[in-house]
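For reference, the structure I am asking about is given below.
Here the complex is missing one protein chain, while the rest keep their positions.
Here is subunit A:
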Amino acid sequence: MAPTSALDMPDMPSGKLPPHLELQRTRVICAADAAAHTESIQYSGAYALSRIDNSLRLREFCDNFRVEVFSLNEDDIEFDMIGIDAAIANAFRRILIAEVPTMAIEKVFVANNTSVIQEEVLAHRLGLVPLKVDPRLFEYKSESDLANEKNTIVLKLDVVCSRQDGRIKNATVKSEQLQWLPNGSEYQIEKTSKTYTSFSCSQETLPALKDNPIASRYPDIILAKLRPGQCIELEAHAVKGMGKTHAKWSPVATARYRMLPEVALLENIRDSLAEELVEKCPVNVFDIEDLSRGRKKAVVARPRDCTLCRECVLGDGWDKRVQIRRVKEHFIFSVESTGALPPDVLFLESVKILEEKCQRLLVELS
């Protein structure tokens, strides 16, 4: 952006921010060496001298806020969240990672393990296996609670490796071999007739679980490797928990956002320079537009693809021709679910949790 001389500036505040300030307010400038203006300006009186009220107004927010889903499938979602502050967007991200609950294996009762893998390592691996079950059907289980059908899922793993007609059976134990026990634990507590769970009814009777039995989301996660004669026999108890306790309860592989990339050509880039620019970008952000008389002009065709490698602003004089920016209140949000819930549902859950938190705050305040 060309520097503006003080003499060229309008004398009187016009009720609008001058363009360079507006740019600072709404864009992050990503220069070759560092990013500038990364902070969002929160203070309502930040532009008081220009007679501009910077306070956040609900009406304006409601008018400007938009969500546009870019892509959605079983596991991933990418959507644009426009007109929102980074703090809020980040809150959703944080909640998705740490506070949306899922079910994960927490306790493992090993009846027999003659494999090379150590029990605690196996238990750790089991814990990280994502389970395909809606956590909203279950309750949290506190230390003092008895395991019942509302707070515990019991899975069984019983594998014996053997040599059968020259082939080794069950050489690798995979997550598909985890069997759901809807009636709870089968193991009895020593010297009692009780088992480790006290289910009042089978979990299969629950309508939501009737048609889609609980299993690992992915059938081919390797849990252990065995040799003939070795076996693993265990029962795993999954409970509800949150990602902040342990990463295994995190419902997302990752949830992240990026600000919308914006690539500005500060001057017309023509001919060989245009070709050079197109050549420079490894992700093909630029295109060449043919002008008349065989002349060419560079245009920004796919700014959304920009990965900020900053190749286009490197080199002699290029920082004067191209500027990479990020639009501050436009977030490209993407969520990769681990499989317990679809990604769109996950995001809504996070909204609910944030809402709940706000409610709680209001209650505390009143």
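Following the convention adopted for this analysis, a contact is a pair of C-beta atoms (placed from the backbone, for glycine too) under 8 Å apart; a residue touches a chain by one contact, two chains touch by 3 or more; residues count from 1.
Note that in this section contacts and distances are computed from a predicted model.
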### Message
Which of the following is the UniProt-recorded protein name of the chain this complex doesn't show: "DDB1- and CUL4-associated factor 13", "DNA-directed RNA polymerase subunit beta", "V-type proton ATPase subunit" or "OLC1v1015684C2"?
### Response
"DNA-directed RNA polymerase subunit beta"
#### Entry: Chain not shown: contacting residue from A:A208, A:I222 or A:V283
A:V283
### Message
Going by the contact rule already stated, which one of A:R25, A:H124, A:R217 or A:R270 would touch the omitted chain in the full complex?
### Response
A:H124
## Note on the structure
The one residue from A:T102, A:T152, A:Q230 or A:S334 touching the chain left out of view is A:S334
### Residue among A:K174, A:R256 or A:K297 touching the omitted chain
A:R256
### Residue in contact with the excluded chain [from A:V110, A:L137, A:C231 or A:L273]
A:V110
### Task
Using the touch rule from the top, list residues of subunit A that touch the missing partner.
28, 30, 33-36, 38-40, 86-87, 89-91, 93-94, 97-98, 110, 113, 116, 118-121, 124, 128, 243-244, 246-248, 250, 254-259, 282-283, 307-311, 314, 326, 334, 336
